[in-house]
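One protein chain is absent from this view; the other protein chains keep their places.
Chain IDs A and B follow the sequence of writing; residue 1 opens each chain.
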Amino acid sequence: MSATTAPKPFDRPRFLPVFTGLFFVFMFAPIVIVALFSFNSTKSLQRFEGFSLMWYQRFFEDSSLRESLFASIEIAFVTMVAATALGTMLAFALVRARTRWAGTANVLMLIPLVTPEIVAAVSALVLFTQVGLQLSLETVMIAHITFSISYVTVVVRARLAALNPEVEQAALDLGATRWGTLRLVTLPELWPAIVAAALLTFALSFDDFVLSFFTTGESPQPLPVRIYSAIRFGVTPTINAIGTMMLTVSAALIALAIFLPRLLGRRESGLGVLVGREGA
Amino acid sequence: MLNEKIDRRDLLLAGAGLALAGCGVGNSGGGSKKETEKVVKAKVDGDLVYFNWSEYLDPALIKKFEKQYGVKVRQSNFDSMSSMMAKLRSGNRYDVIFPDQSFAPKLIAANQLLKIDKSKLKNYDNVWKFFHDPAYDPGAEHTVPYGLYATGVIWNEDKISGMKGSWADLFRTDAKGKIYMLDDFQECLGMANLRHGFDLSTVDPDEIEQSKQMLIDQKPLLRGYSTDDIQNMINGNAWIHHGWNGDVVNLRNQVKNPESYRFEKCKEGIPVGSDTMAIPANAEHPGTALLFIDFMLDPENASQNVAYFGYPMAVTGAEAAFAKIAKDDPAVAITVDDVKNGQQFANLTGKDKALWDRAWTEVKAA
Partner (left out) sequence: MSEQRFATTLLIPGGLWLLLCFAVPLGLVLAASFGSTDDLGNTIYGWHPDNYRQAFDPLFVPVLLRSVGYALATVALCLLIGYPVAYYIARYGGRWKHMLIALVVLPFFVNYLVRTYAWVAMLADEGLVNGAITNLGIRDSGIKFLNTDFAVIGGLVYGYLAFMILPIYAAIDRMDQALVEAGKDLYGTPWNTFRHVTWPATFQGVLAGAVLVFLPAVGDFISAQLLGGPGTYMVGNLIQQQFLGADNWPFGAALTTLLMAFLSVWMVLYLRSAARASRETAL
């Protein structure tokens, strides 16, 4: 028996790559087509007649659509900052604290992750109306923050748990304060995870539809809600333009998440943190 | 994350927290009468937050109003009375809304509409006498009439012909997959009621049950439920559409082949009604709202609006505009006598409303 046979090609050797290739076509084709037709010079979604930026022009000329774009960005930004702060603190507490409450908080933190979006949206709506809060950008932000905290906590916690506590201990022994240790030892190590979580939160909030749909006020409404109303009304290339722009923002965010740590001198990639390679 | 060990005790604690939280707050949502009697001056007090059906007011008039008074009009649309109510209930604040004659009484009874001081409306004398004291709003204290409408069937003659002037036309098997019904519980159940020979707004549970079944049986023929009859006809998704008389006029204005689009009233019965303009009691800019309502009661503006959306408006001076439309196509005609004598959707309350709501939910879910 040869213990070191060269690996035989696995069953149908050409099937898997072809299948995977088709898969990528299936996944990307619709998106590419949406982007392509956003540059169409006519209203047609069947024939590409010529290159034109008119649909983008229409988008930017429409003041209410512009407002929606800024609203989405504003909501995503506030959500990112608040959720990252709250989630990081929570992650720290869950890893380091040994009280009874940590267990309850852990469960409380996990439930949003498995709650269907519509359940989340409905409960947020009920909360706001019972408390008498008028639906607005702020209510959307509150809903988004609530559901982003858990993502941040999970990402940061994984990283935190993998850190070597001895370095912190050494700093404390050398006379650093707890805050100082946090600032100079822990946070720098935690930083890629925090950044990854923050960007993830921004992307999720910017793209979110269900939560926004139930908790938005009348004007301005976040962009995905506008897309939904527009699709119900009928399919036009303006929607393609909006979609392509959102796509670009998301792509930029992912690129940022992956390359920012590397650009700033870290060895690990943001994607690795997200997929849980390090410290999972 | 997926390999979490969850302590049973922790789950219990969290669950207890949830249950405790639930034993709390209540909310009734009615307003106070005092709020509805606020004195409002008819002058600009901010941008207008406008909430109406889509394609139901001439965009050119909106621009004209904006220019005339130097304000912006922030537009939102609803696609049924139910969604309008849902949005109002969610706490959104609008300045001018357009409830129909079956929903206006609900809002009035709950003190949600501002009392409109007629002396502040320069053009109020133009409103037809019948609407100075309509049954749905005694004394016309809280509403001003908007358009008069009738429900029937719209179709594209190029795609399908041989219509028989009956509600049965919405059940044609040769148009399977190209038929739309209005996404409105009163319109759909009402249509089935008329087809069965019942009262339009019957509240007899057996009759509703039969109408519900008729609608469920119709579902395989339908492409969808929608109140965007104009767009659905234009983009070709619909050959036959349960729809309103004025919409066919509006749609003809937008296409290259207006003669293809027809409307018919049905012999088993014609639901008629009137829409109204009203100002919610919690409006943030009621002054601008008053100016807007006055603006729409101006005969010149009303005529322009009639030409746009195809419905008669209850404004003296706008009759000529509608007479012209009715002359070209008598099928879309409707007069105030039709509204006085015709079948109107009733203001359903309590158990009756629950009966209709329930039947409609079952139709949708089947």
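The rule we apply is simple: a residue touches a chain if its C-beta (ideal position, glycine included) is under 8 Å from a C-beta of that chain, and two chains touch if they have at least 3 such contacts.
Bear in mind that the values here come from a model prediction, so they are computed numbers and not experimental data.
Asks: Just to confirm, in the complete assembly, which displayed chains does the hidden chain contact?
Replies: Its contacts among the visible chains are A, B.
Asks: Which is it among A:V122, A:L163 or A:L260 that touches the chain not included here?
Replies: Here the residue in touch with the unshown chain is A:V122.
Asks: With the missing chain put back, one of A:M54, A:L163, A:L247 or A:L260 would touch it. Which one?
Replies: Per the contact definition at the top, the residue touching the missing chain is A:L247.
Asks: Name every residue on subunit A in touch with the hidden partner chain.
Replies: These residues touch the chain not displayed: 1, 5, 7-8, 10-11, 15-17, 19-20, 23-24, 26-28, 30-31, 33-34, 37, 45-47, 85-87, 89-90, 92-99, 101-102, 105, 108-109, 111-112, 114-120, 122-127, 130, 142-143, 145-147, 149, 153, 178, 203, 207, 209-210, 214, 224, 227-228, 231-232, 235, 239-240, 242-243, 246-247, 250-251, 253-254, 258, 269, 271-272, 275-276.
Asks: In the whole complex, what residues of subunit B lie against the chain that is missing from view?
Replies: Missing-chain contacts on subunit B: residues 2-6, 14, 17-30, 80, 82-83, 85-87, 89, 106-107, 109-110, 112, 177, 185, 219-220, 222-225, 235-237, 349-350, 353, 357-358, 360-362, 364-366.
Rule of thumb we're sticking to: only the chains that are shown with their structure count from here on.
Asks: Any idea which subunit B residues touch subunit A in the complex?
Replies: So the residues of subunit B in touch with subunit A come to 1, 4, 6-7, 9-11, 13-14, 17, 25-27, 49, 51, 54, 74, 76-77, 79, 87, 89-94, 228, 231, 234-235.
Asks: What does subunit A use to touch subunit B in their complex?
Replies: 64, 103-104, 106-108, 110-111, 113, 125, 128-135, 154, 158, 217-219, 229, 232-235
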